[in-house]
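All protein chains but one are shown in place.
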Amino acid sequence: KDTKEVLRALQASVDVFFLFTMSIIIFFMQAGFALLECGAVRSKNTTNILIKNMLDAYISGIAYWGFGYALAFGEPDNAFLGWRYWFSEGIPDEKLSHWFFHFVFAATAATIVSGAMAERCEFIAYFFYSSMITGFVYPIVTHWAWSEKGWLAVGFGGVGYQDFAGSGVVHLLGGTAALVGAAFLGARIGRFDDDGTPKPISGHNVPLAALGGFILMFGFFAFNGGSQASVSKSGDGLAISHAMMNTIISASFAAFTALLAKKFGPAVYYCDRHSTDDWKLLSTINGALTGMVAVCAGCNVMEPWAACVLGLISGITYLLWSWGVEKMKIDDPLDAVAVHGGGGLCGLLLAPILKIDGIIYNPSNTDAWLGFGVNMLGAVAIIFWTAAISAIIFGSLKAFKLLRVEQELEIRGLDVPKHGEPAYPSEAWGDGWSAGHIN
Amino acid sequence: KDTKEVLRALQASVDVFFLFTMSIIIFFMQAGFALLECGAVRSKNTTNILIKNMLDAYISGIAYWGFGYALAFGEPDNAFLGWRYWFSEGIPDEKLSHWFFHFVFAATAATIVSGAMAERCEFIAYFFYSSMITGFVYPIVTHWAWSEKGWLAVGFGGVGYQDFAGSGVVHLLGGTAALVGAAFLGARIGRFDDDGTPKPISGHNVPLAALGGFILMFGFFAFNGGSQASVSKSGDGLAISHAMMNTIISASFAAFTALLAKKFGPAVYYCDRHSTDDWKLLSTINGALTGMVAVCAGCNVMEPWAACVLGLISGITYLLWSWGVEKMKIDDPLDAVAVHGGGGLCGLLLAPILKIDGIIYNPSNTDAWLGFGVNMLGAVAIIFWTAAISAIIFGSLKAFKLLRVEQELEIRGLDVPKHGEPAYPSEAWGDGWSAGHIN
Partner (left out) sequence: KDTKEVLRALQASVDVFFLFTMSIIIFFMQAGFALLECGAVRSKNTTNILIKNMLDAYISGIAYWGFGYALAFGEPDNAFLGWRYWFSEGIPDEKLSHWFFHFVFAATAATIVSGAMAERCEFIAYFFYSSMITGFVYPIVTHWAWSEKGWLAVGFGGVGYQDFAGSGVVHLLGGTAALVGAAFLGARIGRFDDDGTPKPISGHNVPLAALGGFILMFGFFAFNGGSQASVSKSGDGLAISHAMMNTIISASFAAFTALLAKKFGPAVYYCDRHSTDDWKLLSTINGALTGMVAVCAGCNVMEPWAACVLGLISGITYLLWSWGVEKMKIDDPLDAVAVHGGGGLCGLLLAPILKIDGIIYNPSNTDAWLGFGVNMLGAVAIIFWTAAISAIIFGSLKAFKLLRVEQELEIRGLDVPKHGEPAYPSEAWGDGWSAGHIN
């Protein structure tokens, strides 16, 4: 009997260890987002985007501690929100690792938005929307989807919402907020011609963007695999194994689809074999990320071939969304809407189809169709909720003229006027090789 | 019975796994320090600071293997030092993971100093002080504080020294050595005017510094959480959970305090609402790091609200120390003294006050006051020991003219004359866009 208790305690210890290890790696995704965004902006707005990404972690630390966790997982709760553990007051000891895991997720959700609003958003506006997302918008949705009593988790007719690692809860939510934010904010000066022709604005540093991509991939394995939240229970190992393997398979096929579609798409479209485009690194990175986002929803219950199909579809999805957002004259410097919104929606809707025993295995399975319905409802609910609150947040900020920096400031860049810290101060450069540098 | 043994063996395996995973992540903090320092120096001294940070890991590998661990944890030992396991000779197998964990800590302690001495320190001097710190100065202090018989660990009247993850042992020690080193070395040319007015010298690369900050935060979770050194024992899970959660809470509040105090401090001081400063990224990073340093001492036995208070105080602490060091005309390019020395001292003294059942819970608890006394004594001992040995090391190096590079070399920068490797060789640049690059 004593042995049994020791064994149970060890199981709990291993789960705590698992959750913290995965959380630490997921936390590092903050650096991935920061560098991806840093590389995608012009050098004059580099410090600005970096400080926003860094503060995301700390705003989340405060807002999620104060309010977020209480709304998401506080008990007593109802189908819509929880209501306890404000400032972690009264939280049971064994829930602290759960708190930390969900804090790193909240920090991730917040950071998606900053990319879409880069290079022109007021610092104060950023504080406000970032706190609102991590402290309010996101926690409510996690309660719906991931707490025992949440209305999506309960679902209908015994069939619940399938969103293992958050294609909807994290990415569709972040992508929706990014879309609304970018729409209210308006495009950067020079992003569209007077006649509306889009003119790409290059980021200043491809290696930093690529490093950001690598860090995000590193983190995504923990994000998807860690979503099982425990490793000692029966079935945990299999779910985690599926999640990890499907993540790389979906990412690989999505990356190649995006790469090849970008390269040969125009030639196919114009039926002209000379109209090929380039081999684009940034499309490859974004394609891979979209594949990883899309696989979140069902990665624990999908066979590898299904992850392959999902990857192929999500790679195309990314390009279509990217094209569509631009067509709407919305300026999203990071393609955050396409990657997270487009990829998240794609994954959420395809999970009930492609998952084991899903629609594709047995199209007459009514439970599978019900699952599809629940996921679709979840998608609609997340989009509406997020868009509505975001419209209020960004609309108010705009009404009070707190949303966007002045035109002169935007042209000059935000780093020096706002932060007094140019990213690459010219007086600190010079390689010292030439004798002329002696003074 | 057989089952019990298997269970015990599994507990041991899980602990070994825990220790190595945390150690690997802590090791990566070397990259964090390297980039933070690299971003904070001028481009002409970039290779120089990178090679020093890289060698820190290898100097530690050799010095800690040869001498450090033997002095810190060799048995037989007395209250002041251990005396066995030189070059890991005779070390029991089950202590190897312990060795590795303490090696990564030693490497961290050594690397704090290089920032304060950047851009003007001789390469040979660096070898010497770095070996001395990891092979001698630091191991002795860890013996005092973290070995069973150490005089600080034993403490007085049954109350021992509270320094869970090393606010004192690692950071105050590193900060003290950095202060003494920077004082003996003198300020960089141009850092202070002839009349003593400080003139900031900008680092050359904010994105690299920010990435360094992110990596350090990533590593700090393992540094603080991993300090429990095991996960399978009763109480481990709770201690680790507290450590992790308190780390992000203290960091978040410290980051915001530093950000806001830097921005609005001058306005408050001059009672003039137009005298605000900028939103500083580097202050935010250093504030967060100071919060993480300060929480080391008591993060395992602190409630989240206490970590919040500690964060608020340590954010201010950082700015005051930074200002104080500059007032003393000491040139610390990385603010290593303020972050590690100031933050470490702050954490060491506040831990006995803020920890559960500490002074603030019951001011008439004599054991709590005794704990405060032991920690204060520990702080004094660490400062004196480190300062004394550092003064001998840096004083001797200065006397033999081995401490500082010649003036002409300093102006020219160290990368080319010392390393033959400019960080950004001009002949390797050119984006190839313009036709002119064809030859």
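A few notes on this one:
Letters A and B mark the chains in the order given here, with residues in each chain numbered from 1 onward.
Keep this in mind: a contact is a pair of C-beta atoms (placed from the backbone, for glycine too) under 8 Å apart; a residue touches a chain by one contact, two chains touch by 3 or more.
The shown structure was predicted, so the numbers you read here are calculated from the model rather than taken from an experiment.
Residue in contact with the omitted chain (choice from B:Phe28, B:Phe136 or B:Phe156): B:Phe28. The chain omitted from view is touched by exactly one of A:Ile133, A:Ala165 or A:Ile215, namely A:Ile215. Only one of A:Thr111, A:Asn205, A:Thr317 or A:Asn375 touches the chain withheld from this view, namely A:Asn205. Among the residues A:Leu50, A:Ile248, A:Ala368 or A:Leu403, only A:Ile248 touches the chain that is left out of the figure.
By the touch definition given at the top, chain A reaches the unshown chain through residues 3-4, 7, 10-11, 14, 17-18, 21, 25, 42-44, 201-207, 210-211, 213-215, 217-218, 221-222, 225, 231-232, 234, 236-238, 240-242, 244-245, 248-249, 251-253, 255-256, 259, 277-282, 284-285, 288, 304-305, 408, 411-413, 415-416, 422-426. One chain is missing from the display, and on chain B it is touched by residues 3, 6-7, 9-10, 12-14, 16-17, 20-21, 23-24, 27-28, 30-31, 34-35, 38, 46-47, 50-51, 54-55, 57-62, 65, 87-88, 93-94, 96-97, 99-100, 103, 123, 205, 208, 211, 418-425, 427-433, 437-439.
Please note the rule applied: only the chains that are shown with their structure count from here on.
In whole angstrom, the spacing between the mean C-alpha positions of chain A and chain B is 32.
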